[in-house]
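One protein chain is absent from this view; the other protein chains keep their places.
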Amino acid sequence: MVVSETLILAILQAVLVMALAPLLTGIVRKTKAGLQRRRGASIFQPYRDIARLMRKETIISHDASWIFTAAPTFILAATWVAATLVPTFAQTPGLAPIADLIVIVGLLAAARFALALAGLDIGTAFGGLGASREMLFATVAEPAMLMIIFGLSLIAGTTRLAEIAATVQATVPGLHISLMLAFVGLAMLAVVENGRIPVDNPATHLELTMVHEAMILEYSGRHLGLIELAQALKLLLYVSLIAVVFIPWGLAPAGSTLLAYGLGFGVYLIKLVVAAKLLAFFEIAGAKMRVFRVPQFAGVALMLALLAVLLLFVSRSF
Amino acid sequence: MDTLTVAHFLAGSLVLLSFSLLYQDRLPPLINTFAAQSLVLALAIGWQAETQHAPHLLITAAIEFGFKTVLIPLVLTWIIRNLKIHRTVEIVVGVGPTILAGMALVGLAMALMMRATPGIGVLARQDLVFALSVVLLGMLMMVTRRNAVSQVIGFMSIENGLVLAATGAKGMPFVVETSVAFSVLIALIVTGIFLFRIRERFDSMDVAVIDQFRGER
Partner (left out) sequence: MLILAALLGPAVLFGLALLAATVSRRRWANAAVYGACALVAVAGLAVAVTALLNGSTETLTLPLGIPWIGMHFRLDALAAVFLVVVNLGGAVASLFAIGYGRHETSPERVVPFVPAFIAAMNLVVVSDDAFTFLFAWECMSVLSWALVVSHDRDPQNLRAGLIYVAMAGFGTFALMICFAVMAAGGDFTFAAMRAHGAGLPGLVLALALLGAGSKAGIFPLHAWLPLAHPAAPGHVSALMSGVMTKVAVYGFIRITFDLMGPVDWTLSLAVIAIGAVTALLGVLYALMQHDLKRLLAYHTVENIGIIFVALGMALAFRAAHLPAAAALAATAALFHVFNHSLFKSLLFFGAGAIQNATGTRDIDRLGGLIRTMPQTALAFLIGATAISALPPLNGFASEWMVFQAAFLSGSLPQWGLRLLIPTAAAILALSAALAAACFVKAFGVTFLGRARSAAATAARETDRVSRLAMAALAGGCIVAGVVPGFFTNLLGPASQMLTTARMPIANAVSPLVPVAANHNTYSGLIIALGLIGATLLVAALVHLLANRATRRSDTWDCGHPEINLLAQYSAGSFAQPIRRVYASIAFGARETVEMPAPCDLAPAKFTATLHDSAWELLYAPVGKTIGFLADRLNPFQYLTIRAYLGIVFVALVLLLTGLAIWS
């Protein structure tokens, strides 16, 4: 593929994920409200929220250092780069040599590192509590993530997303147990990483239960807006990741016509909506669990991934 | 959809359900999971009957389904309801370490079977691996759970593993199959009576109480 086309596609993808991220959050919230028999805000409310935060005055504590003010920008940037690297509506073989799945996970880890430091920066108890728990969740999630990547690498012979998608695309859809186990594991990890119910509740500010919200308690104005945008982007990233690995059908092949790209975009939108509805449904169905149950929850994801790898060893079919 | 993939899927699900048994910490879901495992086993046997063209395996599948998916779970549910057994599983080792140990056992089963059986077909080989895993996991469950009901379920899941192994190896004689099935049924009756008796004597299902009674601790 020509470099310029890769560049155009990358820029297009960067703009697309940034533009769609709040929409996904909006759909999740709207669906949740509907399931709770509330009317709920419009699906475009997150855009308005972020715009409103951007217009507000920013308040910074006397005790804050440059880490506190720089973190939101870096978190959004790192998440954005990671999200751009995940194929969304079209295959991006031009981006594949830059980064494989591990690099994407690494970028998210870097964003989390910055967020945890920002939580500790002011020296409040809530910030420390949130940072400490966030890092705990990361420690249980990352081995499981690696195991899933290991399984995918055994199936596809590579950890490049584009090629994994191509491999899965070429198979007959059906009963692939390892793939299914990896799918369930990755979905559970997505819940852990995005702090959704039952791991964390993005809608609450109850002190004793929150993790993500505790870290960003001191943020306001444009800083808070950036962090909320990064959070929405991370959710979109995980949805795109699951979609591209496990249901890559409908992805426009590289170098196709404008129409094919449009079609791929439409399919991608459908995937996003379905994922949002499913997520909302699962959030409604369960209650938030105790913090010390979360390692067990992520442990199940690790177990599923490990089992997927073991099953792959036994047989050539997956 | 080729035969290998389906067999792989079913046998893999069997192992997954064995882990699920280890993960449960309440009795009713434990029994349901066991029923699900037996159902998958019945399907796996049915698929074997189809691929091996061995109609008698269909009878085995039917027996599995009738006894282990329907009858035994019903009986067990009835027992815990009538005996008003405390509905949690008394655990000796924590769930996390148990699961990790289970993973190690599956790895062991794999390494063992892959080395021991290089000659036989892929299908039989993977069935043997999964069967041994299910057996080992059942044993692990019996070792790490103190509740009598969960020990019974562990025992029966061992039996599930054995049946899988037997059917994978080109089917086993029908007589053996029926006798195994009936022995399991008798085991259920015996354990049922046993449960009633310890319940009467000790007011608990925790096997540890019996140890205490014998003065072993």
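Residue numbering begins at 1 within each chain, and the chains themselves are lettered A and B in the order written.
Criterion: a residue touches a chain if its C-beta (ideal position, glycine included) is under 8 Å from a C-beta of that chain, and two chains touch if they have at least 3 such contacts.
In this text, all values refer to a predicted model and were calculated from it rather than measured experimentally.
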So which of A:Leu9, A:Val86, A:Leu107 or A:Val300 would be touching the chain we can't see?
-> A:Leu107
Which of A:Asp49, A:Glu142, A:Asp200 or A:Glu228 touches the missing chain? It is A:Glu142
Looking at the whole complex, which of A:Leu35, A:Val81, A:Ala166 or A:Val184 touches the chain that is not displayed?
-> A:Val81
Which parts of subunit B are in contact with the chain that was left out?
-> 96-97, 107, 110-111, 114-115
The missing chain sits against subunit A at residues 54-63, 65-67, 73-74, 76-78, 80-81, 84, 96-100, 102-103, 106-107, 109-110, 112-113, 116-117, 120-129, 131-133, 135-136, 138-143, 145-147, 149-150, 153-154, 158-160, 207, 217-218, 221-222, 225-226, 291-292, 295, 302, 306, 309-310, 313
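The rule we apply is simple: only the chains that are shown with their structure count from here on.
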Inter-chain centre distance, subunit A versus subunit B - centres from mean C-alpha coordinates, in Å | 38
Within their complex, subunit A touches subunit B through residues 172, 174-178, 181, 295-296, 299-300, 303-304, 306-307, 310-311, 313-317
Residues of subunit B touching subunit A in the complex | 1-2, 4-6, 8-9, 12-13, 15-16, 19, 23, 95-96, 99, 103, 106-107, 110, 114, 122, 125-126, 129-130
